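Just one protein chain is left out here, and the rest sit where they should.
In this document, chain identifiers A, B and C correspond to the written order of the chains, with residue numbering beginning at 1 in each.
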Amino acid sequence: MGKYWKLLTISVVIVISVGTFYITTAIAENSYPDFKFKLEKGDIKDIQNLKLVGDYIHGMNGEGVAITSNDTVYSSELSYFSQLNNSFYTEPAIQQLQKDYRGFMRGKTWHTATISQDEEQVVYANVKGNDFTNKVKEFEIELLNKKTNNKTIFTVDIPHHEKYNYVNVENVNLIDGKVKLVTLNYLRNQDQTQEEIHLFQIDLKKQKVIENKVIYSNTVQKQQNSSLYRVESGNTTSFNHYTVFMKDTFKEMKDEYGNYYEEIGESELIAVNMQTGKVATLPIPPELDLMRDGSTFAVSGSKLYFLQADGKGYEVLEYDLEKAALNKKPITQLPQSDSAPVMRRQVKAENNKLYIVIQVQSQKAPADVYVIDLKKQQTIVEGKLVPEKITNDAGGYELYINDFYVNE
Amino acid sequence: MIEVRDIKKKFGRKKVLNGVSFTANKGEITCLIGINGAGKTTILNAIMALTPISGGEILINGEKLHKETYERVAFIPDAITMLPQMTIAEAMEFMKDFYKKWNQKRADELLSFFRLKPEERISSLSKGNTAKMNLLLGLALDVEFLLMDEPFSGIDIFSREQIAEVFTSHLIEGRGVIITTHEINDIEHLIDKVVLLDDGIVIKDFHTEELRAQEGKSVVDVMREVYRQ
Amino acid sequence: MNYLKLVNFEVNRFIKIYIVLLGITMVSQIAGVIVKANQYVGDVNQAIYEELTPKAEFLEMYGQISMGMLTRSMWFTGPIALCIAALLFYLFLIWYRDWFGKNTFIYRLLMLPTARLNLFWSKITTIFLMVLGLVAVQLLLLPLENLFLRMIVSKDFRTELSIIQIIEQSGYMSVFIPTQLLEFFINYGIGFMVVVVLFTAILFERSFRFKGMFLGIVYGVSCTLLFLSPILITELIGVGANYFYPNELFLIELALGLIIVAASIYVSHFLIKRKITV
Partner (left out) sequence: MRANFNNRDPVYIQVIRQFKEKIAAGMLEPGQEIPSRRELANQLKINPNTAQRAYKEMEEQKLIFTERNNPSRITKDEAVLRDVREELIAEAVNSFVTAVRPINVPLNEVIGMIEKKYKEEA
């Protein structure tokens, strides 16, 4: 055995060192905090179906985290397969669809915007082609009958597709045997008009585009920039009346040193009625403190809800999209819980309730959570997210809440 | 008995062996003669499956080559088959480790016969001693057949004499030996059988004593006839 | 067991260079920790005791020192890159050096009374032992280096990190030392497959020389394409790269990997037994 000592030594060192590492890794609990909802008002039951997902950053380390009222799960605690399946970041509605209609959902985007379903069918509509060629030509429409499991697949040409660089499907709805698509079309020739919002109607029987309506053209003056984006968030796989966009404009300014900078100008909310194609717009003055973000608005039925900071806290405002009128009186007021700077606001409407998550720069309570009953027009839950079990001195950590879901 | 039957070998387009057949018997020394490039080394490599052949077959005691063949046939190529940084003792240890047929007693005997020092590194051996060490590695195996590629070439006269002594000694008694050479003078009396090769074929193949008895010619005479044409 | 003897032999052939590599790695990393930590302590002293910067302000500006930071310095990346380069080079050398030089050791190896595939296995085993050995030593070094850092820098100025955190912060180390055991097997499984394919390509070259080099490259490219085929095909026929669900893709890749490894071993077995030439 004497002459094998080198080989033996190497093998023993490997087994002990690597083995110890993986054994300790497997049994060690991570030192990350458990987050809990501390309620100042309301019942914990009302947020049992709330799931915050985001990133926990500690020093240079970061990992995904999912927080519910029951537990805090870090991505490193997930099995390899769960990590593979991206289960933190996939919307629950998509996960459910993938579970129920595995074959149909195969290869589809993991995004609710392109999918719609009712009791009988699931429909998927998107621009065909891959992301690399950037060639816009046709829509692909796929339809699944939930009962018979019959699939209908067809493509239709996008009218005047040669005009567009890029077409992005923002919402799909299935209404009376017709697929309604709201798209943002980016024009090839961007002299004045940069983008257009279109509403397409596709007849499922004839497999044809029966309507192509330009809902909105974003035309821009000189020395102005603008951005047009969809704002309301939430699960859009079931029927939704409205698709809401925001247009921000920026003025190009020059400071005293001759450097250019942008100043935010007027903004405008554009709400498309999916059934009628009617458009409601709401001008938003620059001084109104909205976070210009894709998830600060929520639509429930024909009402749009958003927050406005008023110095002491927030007003929850309601905008009636049918009447194109802002209710002067806020439906409720939320106290500002902390003086910590606000990082992000997210608002979602689900089951006639408005869920609000406000992320602040605080380590003691990195987020405020509110639930508002829209029927009763009152706040039913008011609480904070607080870390428990912060081991050792840990130092600074940051919690980014990227999204949240309300499971039904 | 080693039977080489109609073996063919090409390197690219060049035909090196073009149907070579001969047999080498146990207890005999068979000498493959050919001027350089006649494919002698290729034949030995082919017997040991160190290079593929494109046709024909090779049988050792009637069997095709397989891994146990290397316990029956030892090949001593013209360069030593050990790592230069090894000492003689380490090289012997390596052989002992892998070959059941390694005969340590014989190896020690050869070591003193060739006056080699076990602690010496292979890289520092003289040409003659390298050849002797190489020979030792093959001879110390209790194999039935020994193949040697040019055992006498490129070494000094005294080493050659010492190596020649091996051929008349008990070390190869009873075994079958195939050696290659391009120069017969030294060993004409040592060999039983000659296979003359040229252009990838066997031109003539005879027992030396029969040649002398029947034709009164020396091997060199025959070579002269063959290669002068 | 001839296989083990051969592994031992191959390991012994490389051990000197290997020890040098280990030595460089250890010395450089430990020296790196000492040098960097002392530099940092020097900065702290300069700022706080000479320039009278408040501690909080200093930390705001420079941050705490941590092992994770140090792993991204040249003191760490240098020797690790060297080890990787050396082992990559050795992947080829482990075969070719048997043919080179006047002492053609390949004669001896091919004439050993053992299945020739054992040569293949012993060489691949050696490579893996060397790689895992480096990983093992790195895993032993990290706590030691942590200790050095702890000794040099006071608590307020350093971020205490666990081994896993150091690995994650380094970025590159989690490729060699993934935190999940399954990932460890996946990464090294892929590594194993790559080495098996490369060895097969080398055996092609060693069997048919110039023509073999071409065959070897074709073989390597084919294996790569086959392994990537689930993604390439779905992309090509336009159903999209995410046509397969991730766990399906995992199982497909696993099956393809096993097929590629099995095929490579079969081809290598054939080549080394029937086609290889000295």
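Keep in mind that, in the parts below, a residue touches a chain if its C-beta (ideal position, glycine included) is under 8 Å from a C-beta of that chain, and two chains touch if they have at least 3 such contacts.
Everything numeric here is computed off the predicted structure, so don't read it as measured data.
**Q** Any idea which chains on screen the missing one touches?
**A** Looking at the entire complex, the absent chain's contacts are B.
**Q** Of B:183, B:209 or B:225, which one is in contact with the hidden chain?
**A** Spelled out, the listed residue whose C-beta touches the missing chain is B:209.
**Q** Going by the contact rule already stated, which one of B:1, B:59, B:89 or B:164 would touch the omitted chain in the full complex?
**A** B:164
**Q** Please identify, in ascending order, the residues of chain B that touch the omitted chain?
**A** Against the missing chain, chain B presents residues 27-29, 164-165, 167-170, 173, 188-192, 208-209, 212-213, 216-221.
We take it that only the chains that are shown with their structure count from here on.
**Q** For which chain is the distance between its Cα centroid and the global protein Cα centroid smallest?
**A** C
**Q** Could you grab the centroid distance between chain B and chain C? Build each centroid from C-alpha atoms only and quote it in angstrom.
**A** Between these chains, centre-to-centre, one finds 44 Å.
**Q** Report the inter-chain centroid distance for chain A and chain C in whole angstrom, where each centroid is the mean of the CA atoms.
**A** Computed value for the inter-centroid distance: 39 Å.
**Q** Quick one: which residues in chain C touch 2 or more of the other chains?
**A** Residue numbers touching two or more other chains: none in chain C.
**Q** What positions in chain A touch 2 or more of the other chains?
**A** In chain A, no residue touches at least two other chains, as defined above.
**Q** Using the touch definition from the top, list the residues of chain C that touch chain B in their complex.
**A** Touch list, chain C to chain B: 2, 5, 9, 13, 101-105, 107-108, 110-116, 207, 273-278.
**Q** Which residues of chain A touch chain C in their complex?
**A** 3-4, 6-7, 10-11, 13-14, 16-18, 20-22, 25-26, 28, 31, 59-61, 76, 79-81, 84-86, 98, 102, 106-107, 109-110, 128-130, 392, 395
**Q** Going by the contact rule set out above, which residues of chain B touch chain C in the complex?
**A** 45, 48-52, 67-71, 74-75, 77, 79-84, 94, 97-100, 122
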